[in-house]
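The complex is shown incomplete by one protein chain, all other protein chains being positioned as in the whole.
As written, the chain order gives the labels A, B, C, D and E, with residue 1 at the start of each chain.
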Amino acid sequence: MSTEPTPTPSPAVLAALEQVSTATITTQLMARGLRNAFLQGLTYANPARPRLVGRAFTLRCIPAREDLDVLSVFQDYDHPQRKAVESVGPGDVLVIDARGRTRAASLGHILATRVKVRGAAGIVTDGALRDMAGIERLDLPVFSAGAAPTTNLALHHVVDMQLPIACAEVAVYPGDIMVGDRDGVVCVPAHLAEEVAHEALEQERLEEFVLARVEAGNPLRGTYPPDEATLRAYAEHAGHRSRG
Amino acid sequence: MSTEPTPTPSPAVLAALEQVSTATITTQLMARGLRNAFLQGLTYANPARPRLVGRAFTLRCIPAREDLDVLSVFQDYDHPQRKAVESVGPGDVLVIDARGRTRAASLGHILATRVKVRGAAGIVTDGALRDMAGIERLDLPVFSAGAAPTTNLALHHVVDMQLPIACAEVAVYPGDIMVGDRDGVVCVPAHLAEEVAHEALEQERLEEFVLARVEAGNPLRGTYPPDEATLRAYAEHAGHRSRG
Amino acid sequence: MSTEPTPTPSPAVLAALEQVSTATITTQLMARGLRNAFLQGLTYANPARPRLVGRAFTLRCIPAREDLDVLSVFQDYDHPQRKAVESVGPGDVLVIDARGRTRAASLGHILATRVKVRGAAGIVTDGALRDMAGIERLDLPVFSAGAAPTTNLALHHVVDMQLPIACAEVAVYPGDIMVGDRDGVVCVPAHLAEEVAHEALEQERLEEFVLARVEAGNPLRGTYPPDEATLRAYAEHAGHRSRG
Amino acid sequence: MSTEPTPTPSPAVLAALEQVSTATITTQLMARGLRNAFLQGLTYANPARPRLVGRAFTLRCIPAREDLDVLSVFQDYDHPQRKAVESVGPGDVLVIDARGRTRAASLGHILATRVKVRGAAGIVTDGALRDMAGIERLDLPVFSAGAAPTTNLALHHVVDMQLPIACAEVAVYPGDIMVGDRDGVVCVPAHLAEEVAHEALEQERLEEFVLARVEAGNPLRGTYPPDEATLRAYAEHAGHRSRG
Amino acid sequence: MSTEPTPTPSPAVLAALEQVSTATITTQLMARGLRNAFLQGLTYANPARPRLVGRAFTLRCIPAREDLDVLSVFQDYDHPQRKAVESVGPGDVLVIDARGRTRAASLGHILATRVKVRGAAGIVTDGALRDMAGIERLDLPVFSAGAAPTTNLALHHVVDMQLPIACAEVAVYPGDIMVGDRDGVVCVPAHLAEEVAHEALEQERLEEFVLARVEAGNPLRGTYPPDEATLRAYAEHAGHRSRG
Partner (left out) sequence: MSTEPTPTPSPAVLAALEQVSTATITTQLMARGLRNAFLQGLTYANPARPRLVGRAFTLRCIPAREDLDVLSVFQDYDHPQRKAVESVGPGDVLVIDARGRTRAASLGHILATRVKVRGAAGIVTDGALRDMAGIERLDLPVFSAGAAPTTNLALHHVVDMQLPIACAEVAVYPGDIMVGDRDGVVCVPAHLAEEVAHEALEQERLEEFVLARVEAGNPLRGTYPPDEATLRAYAEHAGHRSRG
């Protein structure tokens, strides 16, 4: 299953995922039996750009070896790290398996800038980033497990791309849909993206209504989850809204 | 001792604890032999509401089991998590033992809102929170070990309330006084709240005076800790202030 | 080697290190065979003062023992912690080996203020700080592994100063140059400070030029690393700039 | 569900569980949707007694508090720890929630001996044991996360018994069936014990046959998992054996 | 460099590596600039078979996903895990990247037996093993990070083989030489195997002589490291031995 080409979700599906929270998405995934979709421990760099939606473009690192991972390898423009950066396209999210190690960076400001210029939708690493002062002002959603000034060669050897990887102990297959917000990053398997997007949108509209009722002083009983009376009130409200 | 009803501290005691820092409180507790009152690793969600003071209302979680902890249990308004939320009252702090696990949330925006509407003084969990974007704007002091979008059922089974619990490796008995600020959360045993509040207030007034002297260039010798001369100066200053 | 007096770098060297990032410095250190200069896990307290440059003045802690580390020891102005604070001078960075333990603080607002008043260049601890609300407004670069209200005596016994120490699993020798910024703190061995400062400055100027090109849409090939054409363009640009 | 009385499995079911491995049991549990039945990190004390089967009798600890958890509390024969030891009966496994903390012991040789004398089937703690030299010669299956000489009061406060608990991040309800062997300890929910025991026994007989074939040089293809031909050969072999 | 075919070391080289300790090998690797060759945290299963030497045959796992990693996938004889087991040949060491996760097993007794029957030289995983009671009697050197009864599907998805992997935070390239003994497992890059084997053998003969002298009461000075006199004595001794 993992080796077959996964169809890219339509723009409408991606647009729907832009509107829903990762909290809602993980509930939808749990309803389908998936309890491990959350990439624990990653936070966004740019407070103005926490919202991430895009297709996973994967990059894999293994530990560095002192005789292979020397500064001169970066003279090679075809080094796998550089090649991956030049391979991401519009809508892609560069997802990096750094084995959760944050003592050296996965990449820095210059490469992140190039990823942005190529039209990518974001960057996710379970490792660290360097030049964080630049990245946190970059107009691109970037999630990481922290900052580290050290160049990736000191700890990481970028080995291949577009293979299924582990990122923050979640399986990420190329083409899966990565969604990120204030709560973190989740991975939506490509084949579930459409139905999850649709139902998450519905769930979220209802929960906004429920939240307003709770803010207004309603007890949980009857309100959360909504009983029939609340659902009728919601239906009416939704009708008004869509006609409004 | 832990099973006897603990008298609720008076409003004056709680007001005094509102004014002192957790740093001062832990020093007062250490003077009484308690070295382990700090709930390590928790931070506040809302930068505008870091100050927490209230009585512990405890909630305990054990690990989820896939056959028991399914989404449908939330249809039950008497589910222990919902029941606990509807049981907290004015001045209570909902303290949740999540075994320090942050891969799923202890609760989210809707339940936190209900806790606030019921007049509670705050929420403390050694687990995570979901819908953090909403919680960090909620007018309620909420402390957690992080954010996670995943619903608590994926990892936690809420099992009972108002029993003594562990929270961040500190014992919390129902009725203990939880105090939180920028440095984190401490638990003050109920029977010590009054004397700690009183002496912490004294200590803090003196330390403000000491700090001003250090800022003015005084060396530690004679100033911190204050020697007799400094104490006389402080007494004079305090006299002026109280007359001022 | 470690026991010989290390010459203090000149003001020009320190000024150069003020201008370059820790990312650039670690690359220069890696070019010299040093892969472990980064003190992982430390962040600055005051967002307005992330930039740290100064000479390491070291302080070492071992675990507290309940019969030795009682509150009354702080009555002694010659307690090693107090003595160390009164020993740092202009340009010094107080670097504290707290064994990476953050359940109690290394120091608080009053002592940090005294360090500042004495003209020190900053504070670095792999432990925690208390009174963080005060420290994050202090006009001094302070880096730590977190906040904790508990006084250091509950966990730490300050034992000696100006010996080589471990800080965040990096060797720090008295006189080494500590540099900190948004990515964290690095330790530059004293004997390398001058050449690293010089080459880092060069590297950084070139990388600013490279970054501008990448922002302008240039691909990595030819630009990063710069090929001969890009280097010529840079040389021209640099010439213009220096004449400008 | 967790609060209803769980029927105790019949002696035949317990006898069947005595014969099968925890590896087989976890496969049977996974076939029923339970992926988290293994109490990671626990090993048996007595190499001659690794085999554990019995009903969970639970005991819960919270962190110690210096004013409550003093040596004199052990003068009270009704202290919850002592009471629990005197409450376990034949076939019970004393399962202790020590929050996975091993810096102090959950219990020592004298109490473990009393548990054995009372006819219990074993002891499981996610904490440590003291007097390990004695416990590893005790004729009782005892599993722990390590050894520690320190008495439990230094770290643990035994608070209640026969409530659902967490042990090594697995939910254990009173009456669940604990099974332990060389691979560790698993918890079988009481209501599944009978069917799991039955099918595990079947699975294990087949796997012994498969193992013999693999040892004899057969490739996995056709053998593991067994295809129809292998299953026929097994049926014949099993027939011979039951007639033999 | 990593993608070129690595020549298999000669039988003489492998035989030499059989005779030297991993302690000696890591010293030889450090002399060549490699400080990270040790796969920390792995121990052998069978006390009678701690000695491992062979070529790495790599297998990579990513986290399981509940919809992909169901028990029925093992019906497929071409499942990557089964295929890998049927691909190892004489002299191979099956090296498994399990991301250091030990909550479920990498493989069990039946597959380990098949690996042995195929003539492999051993198994190394940074995860766990199940059916440890069987594996610890298997006539094959097997190293792991622990035991776990749970089948690998509960946590791991075997994804591909013979790619460079991380194992216990060490880079392992297919064809590298794995050496294991009482101290653990080290990975010798294929291109260094011959010279390391040769010099390690030399070093070890000398150290046996040194050890005998230390046991006889000689001080370190002059003996360890050996000065010229000791080296002369060793040369004589070695001469005697080779003539003996």
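By our rule, a contact is a pair of C-beta atoms (placed from the backbone, for glycine too) under 8 Å apart; a residue touches a chain by one contact, two chains touch by 3 or more.
Note that the structure is predicted; figures quoted are calculated from it, not measured.
The absent chain, not drawn in this view, touches the displayed chains C, D, E throughout the complex. Checked against the full complex, the one of E:15, E:31 or E:231 touching the unshown chain is E:31. Of D:18, D:86, D:208 or D:236, it is D:86 that touches the chain left out of the display.
Touch with the chain omitted from the figure is made, among C:51, C:118 or C:157, by C:157.
If you put the hidden chain back, the residue from D:132, D:167 or D:197 that touches it is D:132. Where chain C meets the omitted chain, the residues involved are 1-2, 32-36, 62-68, 99, 101, 157, 159-160, 163-166, 169-171, 189. Think of the hidden chain as still there; on chain D it touches residues 71, 74-75, 77, 82, 85-86, 102-105, 108-111, 113-114, 117, 130-134, 136, 146-151, 153-155. Taking the whole complex into account, chain E touches the unshown chain at residues 21-23, 25-27, 30-31, 35, 37-38, 40-41, 50, 181-184, 186, 207, 210-211, 214-215, 217, 219-222, 224-225.
Everything below uses one rule, namely that only the chains that are shown with their structure count from here on.
Contact with chain A and chain E alike is made by no chain in this entry.
At the chain B-chain D interface, residue numbers used by both copies make up over half of all numbers present, so the two copies contact each other through mostly the same positions.
Superposition of chain B on chain E using C-alpha atoms only gives a rotation of 180 degrees, nearest 5.
Distance from chain B peaks, on a Cα-centroid basis, for E.
Taking the CA centroid of chain C as reference, the farthest chain centroid is that of D. Distance between chain A and chain C, defined via averaged C-alpha coordinates, is recorded as 33 Å.
For this pair, chain A with chain D, the centres built from the Cα atoms lie 40 Å apart. Multi-chain contact residues of chain D (touching two or more other chains) are listed as 35.
Taken as a graph of touching chains, this assembly has some other topology, since it is neither a line, a ring, a star nor fully connected. Pairwise, the chains that make contact are A-B, A-C, A-E, B-C, B-D, D-E.
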